[in-house]
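Worksheet: one structure, shown below.
Removed: one protein chain of the complex. Kept in place: all other protein chains.
Entry: subunit A
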Amino acid sequence: MNLSNVYELGTDNEMQIETGRPKTLIHIEGVNKEFSVNKNKITVFENFSYKIPEGSFLSIVGPSGCGKSTLLKLISGLETPTSGTINFDGQVISGPPKGMIYVFQQYTKSIFPWYTVLENIEFGLNTQKKNISKQEAKERCMEYIKLVGLEGYEDYYPSQLSGGMQQRVVIARALICEPKVLLMDEPFSAVDAMTRAILQELLLSIWEKLPITILFVTHDVDEAVFLSSHIISLGKAPIGLKEDIVVNLPYPRNQIDTRKSKHFTTMQLKLFSSIFSQEKGQA
């Protein structure tokens, strides 16, 4: 890897595609999104365009209320653009497409309270794999329960779990589906620092192993740099895309070695100062 090119701040997205990168999986074209609340119109996106390459790990950062969740919901097909289109694998998205799963920021409201931990995760599995024996299904669920560190809690109901444990149930329920695209909205917001570090590695190892594209919303610059191949920074409409960054830290990454590298620190500081100065300038 060319060392003078370890990070590319503000690189044009279009350019990357031309320079021999994987094909575009998700193409957002001229999207406008408006909400009306009490007869007031809120514009969240104004003529927003972006291409997401297949197999990328894209983190989305930006201030609260800038539209990160809205962007993921638009891509997931749960929300529809006021105008413009979003293409997924060559098809215009008009409803939740197969092979794409959105992990809600409001994880406590997304968990099924009448199901146990095991049943919640089994729900995910059942929506994807229809002909699988009961025994096999249970084994696979247990595997994921172990991965997210919930072994021994499989028969607990969500009401008996802590917030961070509930969040891990929701993550496992999505991961077990092995979707083509995983849209994760601040998925580690409620877990402690150590569990978070473990889950970050887990997510990375899954992403490195499977042909999966991950879109990941976070407020944590450190987390974004550690995980991502690409990072975009959003501003409130009409600003839209503020930064479009390629993170040229080699994979596989791990918590110790990746963090030790000088490029990691430089990258993190660069991104942080870029966002910070812009926020400060606006305030």
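Side notes on the structure shown:
In this section, a residue touches a chain if its C-beta (ideal position, glycine included) is under 8 Å from a C-beta of that chain, and two chains touch if they have at least 3 such contacts; residues count from 1.
One rule holds for everything that comes next: contacts and distances are computed from a predicted model.
Choosing from "Phenylalanine--tRNA ligase beta subunit", "ABC transporter permease", "Sulfite reductase" or "Anion-transporting ATPase, ArsA/GET3 family", the protein name stored in UniProt for the chain missing from the display reads "ABC transporter permease".
The residue from A:24, A:110, A:233 or A:268 that touches the chain not shown here is A:110.
The hidden chain makes contact, of the residues A:100, A:118, A:148 or A:227, with A:100. Across the entire complex, the residue among A:36, A:64, A:91 or A:159 in touch with the chain not shown is A:159.
What subunit A contributes to its contact with the hidden chain is residues 76-78, 95-96, 98, 100-102, 104, 106, 109-110, 112-116, 123-124, 127, 157-160, 177.
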